[in-house]
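Take this structure, written in structure tokens, and hold onto it; I'll ask about it next.
Every protein chain of the complex appears in place save one, which is left out.
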């Protein structure tokens, strides 16, 4: 190989270093190899580096969860992140909590190969409907799971105190009644990690809360959580966000980051990682760049950020496995 | 041209009919030409046909709005849909209402060409932050607009009655104080079209409501809207949804469609149109197919549906222009 | 409405002007309305403005065609662009020419609704295979069409002169034998618009050329077209590209723009429009920004460019209809 005369225009830039893969590679080693790569590979490695900085630099870590990650098999990954305090505050869609409870109650989600559709029979989704099975892309869940959920929730609502609950408090109360140690909500209670769900009304939990309210007393204050969420920003040293998918959790975390009173001269998140398949071209928040968030002051001008444009079910396990390996190595030293 | 011997395997299928474009084509004529095309073109034409069926067959029409459509210039299109009762019920993100009020208060959004970035200066979004300008993809808005919004909202909150408001009622109260005739919220009040916003807490309106609540009395019931929304489904003859972008509005409409009591043997939406750039592969609800919704019973087994995979700012004006032309022609006859 | 105090930070920026839609709108009027909008809407309007500049400023216009646009119903739109010299040079995938000839020979493509798949029968694509029907997303074509194509091509190959042909010359020879006036290849011959197809080997035309070569004489020079394509750049006053979908045609046009000798101080395309659903995040050329092409010198530093991130079957008819209307108005004046 000839020598490369480094051109001065390229001063300060790192050369792409092609990754090599051996016979038995740990995920941490793989990610180290990806550090010298471009496109999604390099961004994935950068996400790990940023998350590692959050874990080692006394950072309050906010996790935003959107998309059906729990039914897709990410439940334990998320629960363990909470248990081991890889995250300090959770903001989620209601659906992920619904499916967390469903699994806690002993029901399961099932894999259904969707590419082999067929001719001469009943339309697939009509067939599923007739059999009381509900589909989420390539997985399905039985209506029975939702019946169990309903009974469970009404049982909890009955035992609540006669006071107004914030959504966070209501979710804590639910978590306290879950015995499944793999549950996100239970882990959150045990680890003292608050779970916020600003659009709870837009979920089966919200629906059953509302049904219960029609005949019984149940008071939920949707706005009160804002004080608590903002407080987590205000008392933080550094702050970081891990955004899975976008949606309301992304906006709610960023909104709190924007309005929280911070020490003089500081504003916005110090770190942010975003895993999403959405792209910015249609102007939607889910696909919006993290750069854009700097213009609002939601992310600080000097923050370290990266967006990995991929399905979170692919990127999240890799990031978590690499992080666990690196953190274990740090402990050993 | 030789004759085509129609193969029997193709029985019942329409041949693609290439569109021809003349020197002065109305949007309605263009869409008629697209009816014989495949891919996005054919689906756009099908969306118009389905919407036209909703408009002519006594259908309660639910509009879901997600994505920054109002700042992008769709505000009057949406307001006019309400005014002319092309929609009967609106479910939206808070952001679209925030920007509707901002424009009603005399502020504007501005276009910013983002492709020409530069070297040797200040990072663009940091520069914008320093100048109090906030970016949404290729448009910007000044912080001043949000200051006006705050003053306006607090003024309204002060004049509210001493009772608990549903979110829908709160939005009606705001709409009553808007004088701009192009405002979505004002049009909704004037046309008696309810506006629901289940994740209001996740918006500047929710934020200011919460700030106000810290020192003054303001009670908002987030769950109560469900009864009213479900009622719109229950009393409807036929039901249809126009989903722009997905998000919470899509889920909230579909959830109501699922749980609303309907006449014996009927369930789910009879029509559904979805305009979105999201695709189903990551399992997110925004990209989920309308077929999948049939398995849940959110859409009826025999419903007419179509998804147009495109930026709603492109597809919506075309659909609306074609519909207006067709409806005008029907009136003439 | 209150007055907007224009902030000086926004100096030079246009305010978003919400589009209004009347009862009978021409496509040209619609696009004029979109000029004041952001996101895809504004970009679509900008594409029309850039194309209009190409048509009125003595520009050699290169059209790149990738994706199955011909079977989808865009055949006449493309043929008419050639006939009316809205384009001067065409670079295409082989597939679009294959389907152009198939339609010229009297076969058709058929629409097939793909969302209604079914359970309990034969997998759809296996069923289609058994019935000799080939699928392209939501359209199908019968194997018989390819049999006719084969016979037609072999008939032409037999009548060719005993000399080496460039691909462009071979395509001209084919076009001369097509009687269907709506054919792209025939229109190109009649209008003296060259059609290049650098990856012809990767198509049924290339396949049949190769089969023919096994037993008969047929010589095709794949590299020779480069001189001719480059010549079109070199003699041009201004140059513009309309890129549909990306792929090899995009690269081939850009490569020629890069290496063509131009007058002192000029380099690269002066105008470029790109209609594609691909986005840049995976580093593929199809989704690459037009800004990136400036770093190579493929597009000039001061060129006017825009990418509309949408299915070309949606955007192309709108752009063409708006252009025809504007050009007709210019003629009248």
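Just so it is clear, A, B and C label the chains in written order, and each chain counts residues from 1 on its own.
Assume contacts are C-beta pairs under 8 Å (C-beta built on N, C-alpha and C of every residue); 3 or more make two chains touch, one makes a residue touch a chain.
Because the structure is predicted, anything quoted here is derived from the model rather than measured.
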Hidden partner chain, touching residue among B:88, B:103 or B:124: B:124
Contact residue for the chain not shown (choose from A:33, A:64 or A:123): A:33
Chain not shown, touching residues in chain B: 38-40, 116-124, 127, 279, 281-283, 309
Residues belonging to chain A that touch the chain removed from view: 1-5, 7, 9-10, 13-28, 30, 33-34, 36-42, 44, 68, 71-77, 80, 103-112, 115-117, 131-133, 136-140, 142, 144, 148, 179-180, 182, 277, 289-291, 305, 308-311, 313-315, 317-318, 320-321, 324-325, 327-328
Where the missing chain touches chain C, by residue: 66-68, 71-72, 95, 123-126, 128-129, 133-140, 198-199, 201-204, 206-207, 209-210, 213-214, 220, 222-227, 245, 247-248, 251-252, 255, 259, 277-286, 288, 291-297, 301, 311-313
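Convention: only the chains that are shown with their structure count from here on.
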Interchain contact steps from chain B to chain C (minimum; 1 if touching): 1
Relative to chain C, chain with the most remote C-alpha centre: A
Equivalent interface positions on chain A and chain C, same or different at half: same
Distance from the mean Cα position of chain B to that of chain A, given in whole angstrom: 26
Chain A and chain C: spacing of chain centres that average the CA atoms, whole Å: 41
Residues of chain B whose C-beta touches two or more other chains: 68, 71-72, 133, 136-140, 277, 291, 311, 313
